[in-house]
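All protein chains of the complex are present and in place, except for one that has been dropped.
Then we have chain A:
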Amino acid sequence: MNDAQALAKESWDIVIAGGGNAALCAAIEAAEAGAKVLILEGAPKAYRGGNSRHTRNFRCMHHGALGPLVESYDEQEFWADLLRVTKGETDEDLARHTIRTSAECLPWMQAHGVRFQPSLAGTLSLDRTNAFFLGGGKALVNAYYLTAEDLGVRVLYDAQVTHVAMEGRRATHVEATIGDTPLRFATRAVILASGGFQSDIDWLARAWGPSARNFLIRGTPYNRGVVLKDMLDQGAQSVGDPTQCHAVAIDGRAPKFDGGIATRLDCVPFSVVVNRDGERFYDEGEDTWPKRYAIWGRLVAAQPDQVGFSIIDSRSIDLFMPSVYPPITADTLEELAERMELPADRLIATIEAFNAACRPGEFHPQDLDGLATEGLEPPKTNWARPITEPPFYGYILRPGVTFTYLGLKVDRTARAAGPDGPYDNIWSAGEMMAGSILGQGYLAGFGMTIGTVFGRIAGQEAAAHVA
């Protein structure tokens, strides 16, 4: 009998579906309260930790310096930031609760093995609001697994949860496929923390439309929404727009899955972006890139073949962090068009029209310089400098999906709800319930905040239930 079969014979206080940040926070809290906990992580060990392994920071309220954070970031400001990005698509009570609790999370994380580092080079603007993990999210995930294992939490990898079996409002056991073996795990409480469904491309295509097949998935291939779907099929209450996902513009040559942070592209503001037909479609210089990279995901998604081409000349190559993929390089625009498989005449016409619309003025790459085109549609409102100096460089843009918004509805205690109200013994945390708080848009670092706050709550509540 292997490990998994032996563990399936035992009866558990708490079984947790998922092995990312939310699952681990829940496991640690529950084990510290004395519960007997089993984590079923769908990914193999090398890929454990879901999207959490790709993260770099979490957003945290604080009064005065805290850990790596400087100055203060109070509830009001945090809430205002959240309101702005979600355009009101948030549950104020849950959101404020998350914000307030975030402050005590940072020391809790440190006490459980997470280390922080000062804001990374090039991210100074975040040093007040976001605490960066030393080594990134995988280091955080490693630290939590070690802490959890030291507390006696058991972990099965390659353990895909397929079904939460219920009697009325009570979960009775969890069904999972470990490797190829289907097994049942009897348990007194269940915590669901298995992320969104963005890696099920068929589901994504049904929700968003067939163009979603051309999207790249920035994170783990293991978040396929299997548990989410199982729960929704059983009548669980949901939140979040089921058709929407958060997508940003990334390098089009990135891997289909798990490209993570390294595939980002920073060239757009200094470039002209055309679609497959060589036509411009949006103001590239509307604002600084950190404020715009999210909308470019959608903009590119709306173009034919869901692809964009960002073109600069040699004067701009040193203005941004190079992409991890080398640019496509050519001495003439014609050659560049050929290499990028664009219609050369259209591209040249577009660039010439753009160049002709550029006006003399001061070019300031770091600030909104107001150097705008004249009489061009769509305009470029900043950094509009003619593209004339060879060599010319091109980068390919595609939408990269971060997460989906559809999730389980929970209350302040992280408890999920079925058709007849809250379940007796099912809690949910992390991306799987984040739609309650983040109904639209995204606030950097807030995914980990939600996961940490609600993961801990779910662990505490489930442990109290089984105590």
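The rule we apply is simple: contacts are C-beta pairs under 8 Å (C-beta built on N, C-alpha and C of every residue); 3 or more make two chains touch, one makes a residue touch a chain; residues count from 1.
In the analysis below, contacts and distances are computed from a predicted model.
Hidden from the displayed complex is a chain whose UniProt protein name, among "Branched-chain amino acid transport system ATP-binding protein", "Sarcosine oxidase subunit alpha", "Sugar ABC transporter permease" or "4Fe-4S ferredoxin", is "4Fe-4S ferredoxin".
Only one of A:326, A:361, A:378 or A:421 touches the chain withheld from this view, namely A:326.
If you put the hidden chain back, the residue from A:56, A:188, A:280 or A:465 that touches it is A:56. Touching the omitted chain from chain A are residues 46-47, 53-54, 56, 115, 117-118, 120-122, 133-139, 142-143, 145-146, 255, 258, 260-264, 314, 317-318, 321-327, 329, 393.
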